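In this view, the complex is presented without one of its protein chains, the others remaining in place.
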Amino acid sequence: MSYVAIKGGGRAIAGAAAVTEYLRTEEGLDNPAAGPLAIDAILHQLRHLVDRVVSEGGVYHPQFAALAIKQSLGDTLEAAFALRAWRSTRPRLSATPPLDTSRMRLIRRISSAFKDIPGGQMLGPTPDYALRLLRLELMDESPEAFRAVARDWLESCPEAQLPDSFPKVLDALRAEGLLPPVSAVRDQAAFDITREPLVFPVPRSAALSTLARAETGSLLAIAYSNMRGYGDVHPTVAELRVGYLPVLLPHPVTGELTEAGEVLMTECEVVAMFEADDAGGKPMFTVGYGACFGHNEVKAISMAILDRALQKGMRDGPGNPSEDPEFVLLHVDGVDSMGFASHYKMPHYVTFQSDLDRLRTTRQKSGGPA
Amino acid sequence: MALERKHWIWALTAHPVPDLHALAERLAVGCDVRLTRLPQAGLGLLQLADGALHEPYYLGEFPLSTCSLELALADGRRAAGGAQVMADDAALARSLAILDAVLAARLPGWEAVSAQVHSGTARRDEEARRRRAVLAATRVDFALLGNVGEDDDEN
Partner (left out) sequence: MKTERIWQADAQQRVFRELVEAFSRPGAVRDLTDWLAGTAAQRAVLATLMDGETTLADPHARLGAADWSLLQARRDTTESARYVVADGRRAPGFQPALGTLESPESGATLLIEVAVVGSGPLTLELAGPGIDGLGIDGRRELRLDGLHPDWLLCRADWSAGFPLGVDILLTDATRIVALPRTTRVTITGNPLA
């Protein structure tokens, strides 16, 4: 691989930036009603876009994610790249102890394994049961109507008596002895993918971190290959939850765990094909786990399937692409893969000239016209 | 609701940041503020125990600002305060650390901080109420087909 140092593009590059900015603001030409996209509007009305960018950027900063979306004109890969670039300039101040996600303040919780789960099932905000019909009335929504919707909904809500947190469905199955015991590596330090390169074999904590900030589409594609038959996870969603997790850090004076803020996250646990354990004990279900910043269920489910597939691959060797840690973990990062794809746009004049030379030489040797 | 120190930051940050700065500024007048850990904005690493096998792993990072300090009054009273807050704002961590110190040691003006903690808690409770409403409005009442009329939603 070789690049050539050329010059002469400076003005064109500056022009390209100006043209992009022109397109961002073009709506304002002869249109006094046009205005810039407000960060708050992106945060609320394009929330799933923000969710993708915080999770793929790997840092929970919804405001900057919204800004990145605005400046990249909605390109999630570019926006995640900008957020990663920002985070790389910030010092690392501390890490939380391993937090228990059963303390999440939920807005959604479902199980496809059991009808009745302790605490009940709550659909929360979901498009799952919506007809995929275009809502043409939103084409021209009046600000008054827009403001009335949330207000009316809130006023119509009865006061609800609900607990602050809900138990995990998986814990009930584990209590019955149907699941593998909790991991023996509970006390080991987790792998920090922002500091250590992935040198295989990597521990499961490295896989979980890599999958958690992976690009949604990449993760889905590889998980889908497993679902369709290049694999045999056959998952059942034991629990899928969306909510706000309190972020706890020791108080600087007392040392007591103190709430520094909260993150919106999605979490999914799947139960999969049972296996006999190595010691010849009773067969048990296997389990997979997925989680990410923001509300992104397809990502959490895909990750849970891949976690389960990779556990098998790490133990027995991969039988399918989705069970191969190296194949999966090195190809799901959006910033990595878009960067590689984009780099092909850089001048490769020298390498291509050499390709041309070799082709011509070969053709001459084989007797044809050059 | 008990207002333990571990809930103060959460309650206080329900208020607009300029209000917190103004209050901290006012209460720090006449105090000697000695920084024991400089106000700093950076990132924290969010570590979770995975829900399937309870292995620790890092979900990702979050903006974090921290500060520790000691307030000294002219009469010799001292108070240590500190804050770790999920924000990209070192000055906010400093103001919160001052409020933390004032309230913990009940230095002059602590009642104002206590009032902010109470009203902040009320705001957080309202937020929690809205989230509970989301859950309550979408709770699934399972019933077997044919058991109760046509549809469980028709009640």
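Letters A and B mark the chains in the order given here, with residues in each chain numbered from 1 onward.
We adopt the following convention: a contact is a pair of C-beta atoms (placed from the backbone, for glycine too) under 8 Å apart; a residue touches a chain by one contact, two chains touch by 3 or more.
Fair warning: this is a prediction, and the values are worked out from it, not measured in the lab.
Undergrad: Which of these, A:Ser94, A:Ser112 or A:Ser337, touches the one chain of the complex that we don't see?
TA: Of the candidates A:Ser94, A:Ser112 or A:Ser337, A:Ser94 is in touch with the missing chain.
Undergrad: Based on the whole complex, identify which of B:Ala22, B:Leu38, B:Ala122 or B:Ala143 touches the chain you can't see.
TA: Final answer for the missing-chain contact: B:Leu38.
Undergrad: In the full complex, which residues of chain A touch the absent chain?
TA: Residues of chain A in contact with the hidden chain: 91-94.
Undergrad: Could I get the residues of chain B that touch the absent chain, sorted low to high?
TA: Chain B touches the missing chain through residues 28, 32-38, 68.
Keep this in mind: only the chains that are shown with their structure count from here on.
Undergrad: If you average the CA atoms of chain A and of chain B, how far apart do the two points sit, in angstrom?
TA: Computed value for the inter-centroid distance: 26 Å.
Undergrad: Which chain A residues qualify as touching chain B in the complex?
TA: Contact set of chain A toward chain B: 54-55, 58-61, 64, 87, 90-101, 105-110, 115-116, 120-125, 154, 157-160, 162, 164, 168, 170, 180, 182-183, 185-186, 188-194, 204-205, 208-209, 212-213, 239, 243-247, 249-254, 256-263, 265, 267, 269, 287-289, 291-293, 304, 307.
Undergrad: Give every residue of chain B touching chain A within the complex, in rising order.
TA: Those in contact with chain A are residues 5-10, 13, 37, 40-68, 80-88, 97, 100, 104, 128-140, 142.
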